[in-house]
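Yeah, one chain of the complex is gone here, protein chain that is, but the others are all in their spots.
Up next is chain A:
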Amino acid sequence: MDYFNLMTICAFLHLLVSIPHAYSNYVETKAGQFFSSGHTNNWAVLVCTSRFWFNYRHVANTLSVYRSVKRLGIPDSHIVLMLADDMACNYRNPKPATVFSHKNMELNVYGDDVEVDYRGYEVTVENFLRVLTGRLPPSTPRSKRLLSDDRSNILIYLTGHGGNGFLKFQDSEEISNMELADAFEQMWQKRRYNELLFIIDTCQGASMYERFYSPNLMALASSQVGEDSLSHQPDLAIGVHLMDKYTFYLLEFLEEVHPASQANMNDLFKVCPQSQCVSTPGHRTDLFQRDPGSVLITDFFGSVRKVEITKDTINLTSPVEPSVHKSGSGDIQIESLTYVDQLPVSEIIHQKPKQKDWHPPDGFILGLWTLILLVFFKTYGIKHLKHIF
C-alpha cells in the first residue's frame, strides 16, 4: 500500500515536472513551424467572371470568400478583387447596396468596406492574365497589381460559368486551361509565388486544373469533368439564387477557422461531399511539395505574420540636428505648387492624327470587288467566264 502510494506520488511529481518542459518544447516547435512553410506574405486574387442579374450567385461567392480572407488577416492592399458586374447597385436589386449570401437576407457580404479593384468591363481575360504575369502598363496603380515575390503564398479563386477546358468571361470570351497553365508557368519562372492554391467553382471545374505543370500548385474544384456545379438556395424576395453549393459549404467551413487555428488542407478537401453538393469536388496535389496534411488553412486564407524579437540595437550618441524651421512672418516663401493638367486641352486640339498600320482589305471590300468582277464578266463576255467555271 505504501509502496503503491509512493509510486503514484513519484509519477505525479514526474508528470508535474515534465509538463512545463513539454510546454516549452511545444512553444519551440510552434516557433519553428513558423518558418516551415517558407512564406512571409499572403496574396489573394478573387475573380467573378459573369455578368447579368441572374448570375448574382457568382458575385456573392466571390464576396464571401473575400470576407473570409479579410477576416483571417489579409489586408486589402494584398487582395485583388475582380467583379464583373455590380449586383449591389443593380437596377433589379430590391435591397440596394447589399449582396446576400444566405436566404432570408441573413448575411450581407457586401458591407461598407469592400475594395473592388477591377470592376465591370475591366474584368477580361487579358486583364486577368496581366495581373497574374505582372505585365501591366506602367501607369497601373498599386492596388491593381499583384506585387508578390518569391516568398508569397497566393490564393486564386475563380467562379462563373465554365465548361470542359474553359471558363467564360463576361459572356463574350473564354480562358482555356492551357492559357492558365502557361500563365502559372510564367509566374513560376519569375518566382512570383512560393505556393499557390487554386480554387474554382464552376461547372466541370476539374478540367481547368488538368493542364497545370508548374511546381508548388494545389488545386480544388467544385465538380469533375462532365458534372455541373449547382446553386444552393434561391431567395424569394430577391428572386435569384444566392450562392453556389460548393462555396456555401466552403464559407461554412471557413467561418470556423480563426487566425490561430490549426485546421489543415485535408479538412478542406472534405468540404461539401457529394451528398451535400450533388457534384463531386476534386483536388490536385501532385505538384505540391509538402504533404497536404501539414499545410494550414491559414497558410493561404489568412496572413499569419512571422515575427522575430529585435535583440540588437545600435547606440546612437550624436544629437539630432533639428530641422531648420523658416519662422518669421516677414516673407514666408511658400513653394508654389503646380498641378498636372487634368485635361490637356491644348494638346488634344493640336495633336496630329495617329499613324495607323496598313491592314489588308476586309470582307466587305473583298465582296465588293467580287461583285465588280462578276459584273464585268457579265457585260463584257460571259464567254470568258465559261472557261474558268
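Operating definition for what follows: a residue touches a chain if its C-beta (ideal position, glycine included) is under 8 Å from a C-beta of that chain, and two chains touch if they have at least 3 such contacts; residues count from 1.
By our rule, contacts and distances are computed from a predicted model.
Student: UniProt name of the unshown chain, from "Auxin-induced protein", "GPI transamidase component PIG-S", "WD repeat-containing protein mio" or "Sorting nexin 5"?
Tutor: Options "Auxin-induced protein", "GPI transamidase component PIG-S", "WD repeat-containing protein mio" or "Sorting nexin 5" narrow down to "GPI transamidase component PIG-S" for the missing chain.
Student: Thinking of the whole complex, not just what is shown, which of A:Thr98, A:Ser176 or A:Ser214 touches the missing chain?
Tutor: Looking across A:Thr98, A:Ser176 or A:Ser214, the contact with the absent chain belongs to A:Ser176.
Student: Considering the whole complex, which of A:Thr49, A:Thr62, A:Ser101 or A:Thr133 touches the chain not shown?
Tutor: A:Thr133
Student: Tell me where the left-out chain touches chain A, residue by residue.
Tutor: 24, 27-28, 30-32, 34-35, 38, 40-41, 73-77, 125-126, 129-130, 133-137, 141-143, 145, 147, 149-151, 176, 178-179, 182, 186, 189-191, 259-260, 303-323, 360, 363, 366, 383-384, 386-389
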